[in-house]
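Only one protein chain is missing from this complex, and each of the others stays in its spot.
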Amino acid sequence: MTSPATFYDVFRQQGISRRSFNKFCSLTAASLGLSPAFASEIAHAMETKRRTPVIWLNGLECTCCSESFIRSGHPLVSDVVLSMLSLDYSHVLMAAAGHQAEAALEETRREHAGEYILAVEGNPPLNEDGMFCIVGGRPFIEQLQEMAAGAKAVVAWGSCASNGCVQAAKPNPTQATPIHKVIKDKPIIKVPGCPPIAEVMTGVLTYMLTFDRIPPLDRLGRPKMFYGQRIHDKCYRRPHFDAGQFAEAWDDENSRKGYCLYKMGCRGPTTYNACSTVRWNDGVSFPIQSGHGCIGCSEENFWDNGPFYERLASVHTPLGVESNADKIGVATVGVIGAGIVAHAAASALQRARNPDNAAKTGAGE
Amino acid sequence: MTIQTPNGFSLDNSGQRIVVDPVTRIEGHLRIEVNIDESNIIRNAVSTGTMWRGLEVILKGRDPRDAWAFTQRICGVCTGTHALTSVRAVEDALAIQIPENANIIRNIMQLTLQVHDHLVHFYHLHALDWVDVVSALSADPRATSELAQSISDWPKSSPGYFRDLQTRLTKFVESGQLGLFRNGYWGHAAYKLPPEANLMAVAHYLEALDFQKEITKIHTVFGGKNPHPNWLVGGVPCPINVSDTGAVGAINIERLNLVKQIIDQSRVFVEQVYLPDLMAIASFYKDWTYGGGLSSMNVMSYGDIPEYANDYSAANLLLPRGAIINGNLNEVHEVDLRDSEEIQEFVSHSWYSYADEDIGLHPWDGVTEPNFELGKNAKGTKTRIDQIDEEAKYSWIKSPRWKGHAMEVGPLARYIIGYAQNNPEFKEPVEKLLTDLDLPVTALFSTLGRTAARGLECVWAAEKLQYFYGRLIDNIRAGDTATANTERWDPSSWPKDVKGVGFTEAPRGALGHWVHIKDTRIENYQAVVPTTWNAGPRDGQGNIGAYEAALLDTPVDNAEQPLEILRTIHSFDPCLACSTHVMSPEGEELADVKVR
Partner (left out) sequence: MASTSESSKKSQGLLHSLVSHATEVESPATKVYVYETPVRLWHWVNALCIVLLCVTGYLIAAPPPSVPGEASFSFLFGNIRLIHFAAGEVLALALLYRVIWAFIGNSHAHQIFLPPVWSIKWWGEVWHEVRWYLFLVKVPKKYVGHNPLAQLAMFGIFVLPLFVSVFTGLALNAEGEGIESLWYQAFGWVFALLGDSFTVHTIHHISMWVIIVFSMIHIYVAVREDIMSRQSLVSTMISGWRYFKDDKE
């Protein structure tokens, strides 16, 4: 094997002209929402850097994050894996298996200690000594912690790694745990969503590779550039919301006119994600545009905030009856109202019977 | 020590043990162990599902209208198929009739998945078992171009195209950072393709990687995103509005044109790239006839793609339905998902416990308590397993059986059943393929047969996409734009206590969901998925499942590089997140779960 190639070398080796390379840099800058001036910075970075090793681990998950990743339209995922980074371990795509796969992991851990990015899809279960998820005969949590120890930074792909997601929904039988609770000493970039948008995934990685820094994160550790605003804040149906124009039922006149899906339970107002701006699959659509409300898949606890079609979450009452805040509220108001009426009647009765006594009573309310 | 299994296989675990863990290029976590004899022939095989998420436990007490979203997260690779199965199960329970357009759009989404999933499987999860990437470096681009042009009209086939690609590949390899191709079994004696075929295949690996994302845009149009598009109990969530004010907010002619264009492109890609590649690769591996396993004996399909809405009888299903046992192709048995005597799950060798582990339970009556324990002959410790003991419990997957038989499911099963039923849509392409490759029918029952059936089905699905697109246009032209039935949307309109079953043919095979709804909430939910059928462990009688059966009698060229094991396992397109699930029907607490 010969000398290490830089990003730019790889581009040139692949027969890509200087002109195309510059064009790529400006497109990358644009897709990251950066000013054109950044294009030269990107170009410089690519000319001088060796491809960063990326280790992609899978815990308890459904592989929707890997699937989403390969949907990236800009940059194309073939360019990402061949030219931008070195995907040294990926359960889903790598050629090697068994101990050859484990060896690839070990080599990266040894040879690139402190240099590689650890990308985690899914999360570790803690129950049953971690054996609800076994890799190479060992609990996944061990592999995760070993690889995190040598990583430069950790990317938490999707809601599983960031928030626990579906296997951590109540009652969380495997004690599936988001990775920030088991990796404490590394910067973690959370990229939630079930899955995250493809171009957001590649955008976060290319940001880190290009600028050699972690993107600015919000309070919860999500990149502000993609998770700084709610879907509702930039929804193209927002004017219908402000006007008070809502779809009232599936396939009704209003939904055919593209009215706001708020009454159908849309979680856009409480969900931080880039769906309404970046949109999905190269900008083709996003859930609301295709007639279904947002289910809030990038938010913590979204599975336990259902039903997805109601504005209020179901609440388990101590009596074991499913209900929501309004139903409980109305019922309580009814009971209290009835109590008041009964109490008033009893008071009137007592007063009628016992005018003297009543006259002497008194308690400041 | 040699054991004879009731379903006709002989197992011998005396030879050298080979462990493959993790099995990569699959969905989820799988471990395979085999024993090889002194001639390096596999004489014993053990398939262990190594993950469990407990999704069905989590579903209990939820709103059944939400169940599609939870079950969709069983798997992000076959995204949508669980959701479709779920809405069908709930609609079955609540007797909801869906509009014709909803059925068509659902079929379009399911067929889109078939096309996408099969394509990605062939190129990105399976091809590297047959294609040597490093060998492609020594190919002659001109000869590669001639090869490509001799098998297909696909335009990207000039010598210059292949030369550029080869240059790119060479520089990539020379960079010393091999990324995903690191530590592959390059140069392995079991790779049989000439360098030119390897180069062509690598070119198409990259083209398919870039093209697959286009196919999924059909999901994005109708479901808003992919992976994990949105579904709806009672229909589909996307309204149709082609003529009136506000049409831009719904499925309109611009959206339909996009769908049409993707269907056209997909058909071209599948017919001009996938199928010719499959044929070309297969022609070099005709001698590699291993991996048949159960396929020549027991196969099953529930059927799918209802041509018209709300009729799930076999006659209305475009994908065939039925079961074949003991290799008797002359008799295709009817499959009844509701019959408690037909589909049953066993746990004798699974990490769960039943009160009586000798009996199997129908999904509506299933019991599951996790019970993780290694057999006494296992090597290693609880959290560092060196070798599994297959005499004891050894997998997070249960063993489903149809009338007591271990069955293989998947594209090959569907094609064998379609073939046995003399359905020309399935029989004719199979016969053409066999003729073109000059192979007997029995060649179907193999690893390669599984891979070939998947390719044929991909072509079929792309054609059917076009058919249903036409049906959708016809309906809209006739003035029918309904996409959802909301009569029973409100839970107050539901019966108090009902059960339902929904089924589909997922890309990997027969998929069923069983739901019990009580007082408007999910009382019990159970999914029996294709990989459970195929990858499940032995049952109490000792019958082995499809993976284990398929691995037997295969020669392994190099025990250190068991490429042949990957080949056969990958031909099933494993999906482990799907297969490992559990629901405790009466809602009892999972006894073994400790909270730390």
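All chains are identified by letter, namely A and B, in their written order; residue positions are counted from 1 within each chain.
By definition in this document, a contact is a pair of C-beta atoms (placed from the backbone, for glycine too) under 8 Å apart; a residue touches a chain by one contact, two chains touch by 3 or more.
Keep in mind that this is a model prediction, so the values were computed, not measured.
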| item | value |
| --- | --- |
| Touching partners, among the displayed chains, of the absent chain | A |
| Which of A:51, A:71 or A:240 contacts the chain that the document leaves out | A:240 |
| Contact residue for the chain not shown (choose from A:79, A:128 or A:299) | A:299 |
| Footprint left on chain A by the chain that the document does not show | 218-219, 224, 228-230, 239-246, 248, 254, 259, 262-263, 267, 269-272, 296, 299-302, 305, 311-313, 315, 325-326, 328-329, 332-333, 336-337, 340, 343-344, 346-347, 350-351, 354, 357-365 |
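Following the convention adopted for this analysis, only the chains that are shown with their structure count from here on.
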| item | value |
| --- | --- |
| Between chain B and chain A, distance of the C-alpha-averaged centres to the nearest whole Å | 27 |
| Residues of chain A touching chain B in the complex | 1-5, 9-10, 13-15, 50-51, 53, 58, 60-68, 70-73, 76-78, 81-82, 85-88, 90-104, 125-140, 142, 165-167, 169-176, 194-195, 197-198, 237, 249-251, 255-259, 275, 280-282, 284-292, 295, 297, 303, 306-309, 314, 316, 322 |
| List of chain B residues in touch with chain A within their complex | 19-29, 31, 50-55, 57-58, 61-63, 65-66, 69-70, 73-77, 79, 120, 124-125, 128, 133, 164, 167-168, 170-172, 174-185, 206, 209-210, 212-213, 216-217, 219-230, 232, 234-235, 237-241, 244-250, 258, 370, 372, 380, 382-386, 396, 481-484, 486, 489, 520-521, 561-562, 566, 577, 590, 592-596 |
